[in-house]
Structure formats: C-alpha cells, structure tokens
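A protein chain is absent from this complex, but the other protein chains hold their places.
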Amino acid sequence: MKKRIISSLTAMLLTGTIFTACGSTAESGDASSAGSGDTVTLTVWGSQEGQPFLKRMCESFAAANPDKNYVFNYGVVSEADAKKELLKDVSAGADVFGFASDQTGELVSAGALYRVTKNKDQIVANNTAPSIQSATVDGELYGYPYVSDTYFMYYDKSKFTEEEVLSLDTMLAKDIPGTTTNFAFDTDNGWYQSSFFFGAGCKLFGDDGTDPTMCDFNNDRGMLAGEYLIDLVKNPKYGANFDDGLIKAGFADGSIAAAVTGTWNATDIQASLGDNYAATKLPSIKLLNGEEVQLGGMANFKIMGVNAETKNPLDAMALAEWLTNYDNQVINFEERSLAPTNVELANDTEKLYSNAAVAALAQQAQHATVQTSIPQCGNYWTPAEAFGQDLIAGNITRDNLQEKLDKYVESVLSALTSE
Amino acid sequence: MTEAEYYILPWYKKLICKASGALKKTGRGLVRFFQGIPGAVLSLFRKLGNGFKNYGMTFVKGGLLTKLSYVIMGAGNLFRGQIVKGLIFLLAQAAYIWFMITNGASCIAGLKNLGTVQRGWYFDEELGIDVMRENDDNSMLILLYGIFALFITAAFIILYVTNISSAAEAEKLSKSGAKLPKFKDDVAALLDGKFHKTLLAFPIAGVLIFTIVPLVYMILLAFTNYDKDHQVPANLFTWVGLDNFKTMLGANSTLSQTFWPVLGWTLIWAVFATFLNYVFGIILALLINKKGIRFKSFYRTLFVLAIAVPQFVSLLVMKNMLAEAGPVNVLLTELGLISSPLPFFTDPTWARVTVILVNLWIGIPYTMLITSGILMNIPDDLYEAARIDGASPFIMFTKITMPYVLFVTTPYLITQFIGNINNFNVIYFLTGGNPATLDYYQAGKTDLLVTWLYKLTVNSRDYCYASTIGILVFVICSVISLITFRNSQSYNNEEAFQ
Partner (left out) sequence: MKEKSKSYYGQQKAVNGFIQVLLLVLGIIWILPLCWVILTSFREEPGSYTSYFWPKGFTVNNYVNLITQDQQFKFTKWFFNTLLVSVISCLGSTLIVLAVSFALSRLRFKMRKPLMNVALILGMFPGFMSMIAVYYILKGMNFLSNPLVCLTLVYIAGAGLQYYIAKGFFDTLPKALDEAAYLDGATKSQVFFKITLPLSKPIIVYTILTSFMAPWVDYIFPSIICGSEYDSYTVALGMFKMLEREFIGAYYTQFAAGAVLVSIPIAALFISMQKYYVEGVTGGAVKG
C-alpha cells in the first residue's frame, strides 16, 4: 500500500515538471521580445572544423552592432546533420544554422525554417541565381546561401595532359606505368552518379527540378547513360567504388591518376601531388550512339537558415545575413577554400582562379544541375545508391537495364502507400 | 514407437523423428499460449467486477468517515489519528485536481484528434517580417503529454482505491478496539513485511517513466499517419486505425515488398548467428579443455580479448579491414592469393555471409567462455562409462555434452536468439544495411528489421511505419520466447535449486 503511494507520488512529482513544458509549447512563436531587450542570446550551429571561423564571424557581428549585447552559444552540428538534429526538436534547435541545400524541402515542409522577407530583394540580388533557387520553395525564400558546392576532377599533371583530361575515354585508354586506376569515382553515391544521367540529358523532377512526378532516367537517354556505365564498371582502369578515404590514399601512393571529389579534399590531395596537382571540370564521355557529351553534375549549396521558432527573429535574421555577406564569404574562400555564392565574389575570376580547386568547381558548376529543394528529392539517394551497388556487383546487364531503370525511377517517384 | 525401435532407425529418420517431436511440442506451446488468452481476459474482467462490487459494498457498509473518504481522500485515516498517511492522501488529491484543471484535462482531451490548429503565419507590420500565429498544435507533443496525463490518472485511481481500503481497514481496526498503526509502524513494515515494496518502488518508477511511457507512445504512433508528409511542427497528424499494418503486411505496397524479404533475412540471420555461435563456441571450449592441450589459459585469454574490446571499436575495425581496399584484401593480394579484391561487403550474398562470419568472431568466445566452466563440471565417469561402451567422440558429444550444456544454457540461448533478431550493432556498424537494392524501400540486403526501423526514423522520418515494424518485431519475439520459455526447465522449475 505504502509502495503504491510512494511510487505513484514519485511518478506524479516527476511528471509534474514535464507539464510545465506542456503549457508552454505555444509560446515559442512569440516575437515581441525581439528588439527590446539589451541582451540577446543566439544559438548558432556550425560544423566542427568551421567553429573558429564561425566564432570570429559572430564576434565581428557583435562588434558591428554595439547597441545590443549579443551572447552566442555555439553548437557543433555539421551542415549535413542539420536536418536530423533540428527536426528532432525544432524548438530546442539553434536560432541560426547552416544546412545543405538538399534539406531545404524537408525542412520547409516540417516548418523548421523562417521565411525570409526582410531585405529579401537585396539577398536575392547579392547571390547567384542557382543558389537562390536552391533556397526557394514555392516562390518564397527560406535561407541565405553562402557556399557553392559541387564536385570536379583532380588529376596528376605528370600522368595526363590538359587535352587528355577532356575525354574520359581517352583517359581510360592510356596506359600509365605504376598506376592501377586511371579514373576514380564513387559510382554508388547518387550525388556523383547523377553526372552520367544529367550528362546524357536526363532530368530529375522535370525541367526546373520541382515536379515530384517527373524523372526520366529510364528514357532513351537514360538507357545510353546506363549502357555506358555497365561498360565502364567493367573497365579495370576505372575505379568504381572510391570513397574519399580511398581517393586520398590513392593519390598519396600514386595508384590513381585522376579522381572526382570536392573542395574538402583539396588540401590533402595538393599535399600528396605537390607540383603535379591539378583540378578541372569533369571530362566528356562518348555514348554508344557515337555522341560526345560533357558529364554533368549536381550543384549543391550551403545555406544559412533561421529557426522558425526562434525567440529573436530579427536578430537571428541579421546574424544570418551577416554570416553570409561578401566579407565573410571572402574569409570562407580564402581560408577554407569554400566557393562563394555572392555574385560579386563569384564573378571576380581573378581572385577565384588563384585557387585551382575553386576554379575547377566554378567551371564544373556551369554544367551542373541545381539540386532541387522539393521534399521528394529525399527519395532520390537510396535508389541511386542501390542502382550503383547493383552496377558494381555486376547485377545489371544490357538485358535487364531497362527493367532496372524503370524500377529506379519508380522508387524515386513512389509514394509509399501507392501500389 | 518403442525405445528399441527408435535406436535401430537410420540417423536421418531419427532426425525426422526428433524434428517432428519438436514441432509437436512447439504446436502444443502455441495452442497453450493462445488458450491462455481468453482465460486471462476473463479473470481480468472478473477481478474488475469484484473490484466494483467491493467498491459499492464498502460504501454501503462503511461508517461516516469511510463514506467521507470516497469524496475527500484520507478522511478515514486523518480523523482516526493516522495524520501523516491521511495528509499524503489529501495532498495527492489536491495535487491531482490542480493538475487536471491546469493541464491534464486538456491534455487528455487532445488525444482525440491530436490537434486541430495548424501552424500559420501572418505579416507583422511593426517588425517588418512574418511571425507565427500563436496557439498552434503539435500533434507529437499532444500525444506524448496525453499519455502522461493518462498515466497520472491511472496512478491517481490506484491511490484512490488504496485510500478507500485504507479507510475501511482503519474503521475495522478501531471498531475491534485494536491500536491503529502509526506512520512509524508503516515505515517499519516497509523494511520487513512489505520490504518488496521498498525495493521495487524506485525501479518501477524508473521503468514506468523511461521505458513504459515511451513504449506506449511508440505503440500508439503505429496507429497514426506520422510519416514524412506529416512532419511536426508545421503539420498535424492523426489516427488512421490499422492502415499502416494493412500497408505493411498487404501484398502490393513498396513497404510490404520490403518487409517480407527483410523479415526472412532477419530470421535466417538470427538462426545462423545464434546456433553457429553456440555450436562452434562449445566445440572451441571442448578443444581448449581437451586433456593434453597445452597453454589452456593462454588461449582462453586470447579469445576473451577479442570480446573484451568494446564492440563499436572491433566492428568498425572489422568493417575497415574487410573493405575492398582494406588490409585483408591487401594482405591476400600481397601474398599472391587473389588478383582482385574479394567483395566482402559489396555483393549481397558475400555481405550476408560476411556479417554472419564476423558475428562468429564476436560470438564464439562468449559461448566458449560460458560453456568452459559447464564442461568441466560434467562428471568424468559419464565419459568413462561411454568410452567403455565403445562410444565414438561424436556420440559422446551428442549424447552427453550437448544435453548437459543445453540444460544449463537454454535461457541464455533464448535470450541470444531474441538478442540477435534485435541485433542492431553488428549490422549498423559493419555494413549499415548495405548493399542497397532497388527492390527495397530505404533498406539494403543485410538490413534487419531493427536497422530498417532505425533508417526509417532517421533518413525518411516515417515514424508510423517504424512503429508498425517495432510492434511486429515484438509479436515475433514474444511468440518465440513465450513458447520456448514455457517449455524450458528453468521457467517451470524456478525453485529446483533452492
């Protein structure tokens, strides 16, 4: 009897505290506190390697706004993890955080992003059109782009000439002593894999990338890309399954001559190759019908977002705008080799081309398709990965290619409960 | 069939015989299990009925103070001198009423629709930006808090009933002229006659709050449409009944086309992972403990070392070692044994065999460790007698060693089997479910139901389907273990050793 009393009392006591939260859930949208208090506390998330830069930029923001006393809390959440961490509990998330543009759709549909209405025209004018497009859903802007991200090709100048790297077939035909892999590529990663389909002229989610019912990877052009891939993975000089670790190791011991990856590996690869370090756009491929096409790619952006449930929307927006302005994009470019989205900086070719990797990125970006921001694009990755792994395992042949591509497209477009 | 007839059967017929016996036993277990259900339900209703009868009877028969306790909790104790006990009841009642008025009632009412006001924005002229409308609903929190309010209400009802019986008891005692127990006496009883209540109070509270409430929440999610198209806080989700189960178990949806194959692989995995580990572990223990083998303790320590290392370390290392460019392939290539790397994790069949093998690496030492001691306990004269009868080592293994070991380790074996069905770590750290396949939704060829469930919550945020899988996993596990536990010696003979 006493036990019942005690245990139910403990339960009540402990749960009682929970209900203080129950009553307060609706208060989060309260915007009245903004602009009044002297001390404003803002939580900011950034990746671990970017923390020192983030701190510097936040401090400069505080210095530029002396009328308010800004206190910052820094949390470690990388752009790639932002969705997972934020959607766990939006109200506990950072006020300002960076995220990768493929998350825009899902973040918006879950209501985690604050709509940008203040200074909107200026932000749109300051940043490149594709980057703005990746932060826009249904004509509304939901973030402040600050990094342009796609992949391109690193190669060893002592092994390929500038003419040779224009064509993948030329690269693979060459015999290079001491090199086992002429061209390393992560075939089962949808981000990279798409370059073959985009190169052949296929479209993911329609012409503007916002139609969730359209994906034509299984049409004639997709078949051409697929057939090319079937032959490619069988080529012993093609490294079909090279993730970042393998690529870096391969450049370090000289076993690979060229590889496709992004700016985050620039420092390591430069250190391995030394004077032979070079970077350029992806090569072109010769399809089975004799047509020569340039490999495409997926352009991705990093976007600074404001939490929809922030207590201080105006301050958070001002900070997000500050973190993505010209000066701070220059810092990102010069000290972290991150390619800018700021129009002025992106057009400053003289400055940009001083960095080989960023220059290559800019070149490739012209051939890249902007990664869409509709929620459906979350459906793309797993089927693409599966298709790549099936390719590598040799389970895809010319005979079943059409069937596999149909299935691929079906998985990308499917809603779960449909037949 | 007599014993003698059985012995002259060829080995395969013996096997068939054994298997059909096991099946019959399983069948009986199942029947007994399901036969038990109506009985349990009936007795529950009978108890409830009795409870209500008592409730009425006590009220009719009870004195004024007892009657008062029906309205004001603790009255029966308070006015008979059991001040502390009475005050506890009274305070609890006050707290509950306060709670229901401020939060509880609305929390419970919210459970009906899980929220009606969707989030909206309006333009604030003064700030120059959009701001959120206040008082929007968050279906997820409504569900969670609603469950909490229900649990608090249940706790209160228990307390209320306790209050009545306590009042009735106090009345009975005071009528018979006996001395009423003081609070001090109650506390003393908690260390003696009611010691189990003291011991269990905190553990039960902990399990209730951190296991049962979350579990009920999870179970209820399976009956909602909380999938990636209904993400909180911007969207509301609501009850959909059994739709998710229909989708999952039905024939045509992408989900069911993933569920059945993944379930098949999960069971294959659990059988292999459990029984191979078990048999090979025993064999290894026999080898190490065989007479005349040297460095026994050295070998034992060597194998134990492999499991003493934290699993996430050893699994991540294994993943790296067996990768296409990992040290194993490098070593084999350097030795000239292979020309192209072995597809340990890239080919579906290879990957499935690889995870089972790596699991052997982890599991065999465990079985070895546990059975070593048991083996040493088997009386030597059993073997001696068998040897004189001319039994081969194999016969001795199947007739003496295995039955003895099985007897002691059946519960271990069952928990291992259930543990393997839910073995998240090995798959997650080793393959992450890969290789992926176009045939499945959000799953790969080595995904178990639990890792698929995890992927659904993290990658596609389809909580309702993940919960559905969770419930199905539970059903599978509980059927298996109820049958086996009920047939096992250690369940039926709990007090055999005491």
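Observations, loosely collected:
In order of appearance the chains are A and B, and numbering begins at 1 in each one.
Here, a contact is a pair of C-beta atoms (placed from the backbone, for glycine too) under 8 Å apart; a residue touches a chain by one contact, two chains touch by 3 or more.
The model shown is predicted, which means the values in this text are computed figures rather than measured ones.
From the options A:85, A:106, A:188 or A:315, the residue with contact to the unseen chain in the full assembly is A:85.
Shown as candidates are B:91, B:302 or B:353; the residue that touches the absent chain is B:302. Contact with the chain that does not appear here is found for just one residue of B:68, B:209 or B:382, B:209.
Not every partner is drawn; the one left out touches subunit A at residues 14-15, 17-22, 45, 47-49, 52, 75-78, 85, 88-89, 92, 94, 244-246, 248-249, 252-253, 255, 264-265, 268. Mapped onto subunit B, contacts with the missing chain fall at residues 140-141, 144, 191-193, 195-196, 198-200, 202-204, 206-207, 209-215, 217-218, 221, 284, 287-288, 290, 292-294, 299, 301-314, 316-318, 320-321, 323, 325-327, 330-331, 334, 361, 365, 369-370, 372-374, 376-377, 408-409, 411-412, 415, 418, 422, 424-425, 449-450, 453-454, 457, 463, 466-467, 470, 473-474, 477-478, 481, 485, 490, 494-495, 497-498.
In the analysis below, only the chains that are shown with their structure count from here on.
Across the complex, subunit A meets subunit B through its residues 1-12, 14-16, 18-19, 22-23, 25-31, 34-35, 84, 87, 90-91, 106, 109-112, 114-115, 117-118, 188, 241, 246, 249, 308-309, 313-314, 317, 375, 378-379, 382-383, 385-387, 389-390, 392-393, 404, 407-408, 411, 414, 416-419. By the touch criterion given at the top, residues 88-89, 92, 95-96, 99, 102-104, 107, 119, 121, 123-124, 127-136, 138, 141, 145, 148, 151-152, 155-156, 158-159, 162, 165-166, 186-187, 189-190, 194, 196-198, 200-202, 204-205, 208-209, 227-229, 231-235, 247, 252-255, 324-325, 343, 346-348, 434-442, 444, 458-462, 465 of subunit B touch subunit A in their complex.
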